[in-house]
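Excluded from the complex is one protein chain; the other protein chains are retained at their positions.
Let's turn to chain A:
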Amino acid sequence: MPIEILMPALSPTMEEGNLSKWLKNEGDKIVAGDVIAEIETDKATMEVEAVDEGILGKQLIAAGTEGVKVNTPIAVLLQDGESAADIGKGAAPAKAEAPATAAAPAAAAPAAAPVAAAPKTEVAADPDIPAGTEMVSTTVREALRDAMAEEMRRDGDVFIMGEEVAEYQGAYKITQGLLQEFGPRRVVDTPITEHGFAGVGVGAAMAGLRPIVEFMTFNFAMQAIDQIVNSAAKTLYMSGGQMGAPIVFRGPSGAAARVAAQHSQCYAAWYSHIPGLKVVMPYSAADAKGLLKAAIRDPNPVIFLENEILYGHSFDVPKLDDFVLPIGKARIHKTGKDVTIVSFGIGMTYAIKAEAELRAMGIDVEIIDLRTIRPLDFDTIIASVKKTNRLVVVEEGYPQSSVGDFIANQVSQRAFDHLDAPVITIAGKDVPMPYAANLEKLALPNVGEVIEAVKAVTYR
């Protein structure tokens, strides 16, 4: 039976790719290990290797086709004695079936209701962007790169270092092109020595340089957390104000997809605990750009938490020569009057999806994107709570001592009389991130939980 060759998934987050080039022609003999085609994702160009032997019977997808979904048949491989006439005859044995879910009774967690063609949320204008500014659709990945490039052009003391940031162009391609523009003096590949290079960065900052230290992911910054907390955060205080550490530690934080317990932690609450640090966690590309530029200019150590899943998302970014946003100021993503949802980073995706469904139920939600976790913009939160009298906080991190817990505590002290319901905090489950697909889904917050929480605080 002819074997179908399927569009492969080549990274944890890949859903589709472009088939850029065929390297084997119809009629060619293929042995296992032969590179038969090149595919392109937003991150990289990858090769498709054959795993079976045979003759390439037919190319089903033309070279240059964009947006080919993972698992789409792209070619047919003929086995001994088969000819092109056999194509389409046999069933396709290599077709991937969806993973068995027999053991997962769906009732275990509040499942998200199917989204009924939700009208797009009208994003409120950011008062920090002048009205009428031209907008350019940009991915978070590009926005971060642009922010660094602009600041490096502006200030010769700004440099970036980290694992694979230079020649490899970034493990997640955030530093793409920087080595080419700024050279190896300012774009520095480090060995795998987080504790060491974090300390080197802090020392360089104490000497007056402006380092950007990239952690491949913040999970690996745990190797370096002593230098971040004990050196970067405390030097200004300990020196009686004589010297501090103007440094940015940045990289992805939180769960990606199926990377399991040691690679899936959100560090928002962890670093928000530390006086002497600023903690920024943007959701949109505009905020990523404006806040990273602000972080690089800030004279304090700034923890800049990104998210791997958001890297490929596109947003409108204002076309301005020098777009810098204030650290410490939340953004009202959507105005509403019935209930306030506060979130940040990838948590916003749950809030936004929930809002669309809640709108269909007649509940008018106000969404606040915190953007900065420390210092926390309570003015914006409390003004909103005074209007809506109800508050739900959404985040992916662990529930105990979460960002939401702190907000709930402060709001109950500062605006108790304005609350018509207890504050509900939605967080990730109190477990290490499991690998299995069904368990991972359960460990993360979901839209259904946000909707239930909003219904609870609005007594619906």
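Here is the rule we go by: contacts are C-beta pairs under 8 Å (C-beta built on N, C-alpha and C of every residue); 3 or more make two chains touch, one makes a residue touch a chain; residues count from 1.
Note that in this section contacts and distances are computed from a predicted model.
Asker: Out of "Osmoprotectant transport system permease protein", "NADH-quinone oxidoreductase subunit NuoE", "Pyruvate dehydrogenase E1 component subunit alpha" or "histidine kinase", flag the one the UniProt entry gives for the chain missing from this complex.
Answerer: This omitted chain is identified in its UniProt record as "Pyruvate dehydrogenase E1 component subunit alpha".
Asker: Thinking of the whole complex, not just what is shown, which of A:20, A:65, A:176 or A:223 touches the missing chain?
Answerer: Within the whole complex, the residue contacting the unshown chain is A:223.
Asker: May I ask which residue of A:63, A:261 or A:361 touches the chain that does not appear here?
Answerer: Considering all chains, including the one not shown, the answer is A:261.
Asker: For chain A, enumerate the residues touching the unshown chain of the complex.
Answerer: 6, 8-12, 14, 32, 43-47, 49, 51, 70-71, 94, 96-97, 99-105, 108-109, 163-164, 167-168, 171, 189-196, 219-220, 222-223, 256-263, 429-432, 434-439, 442-443
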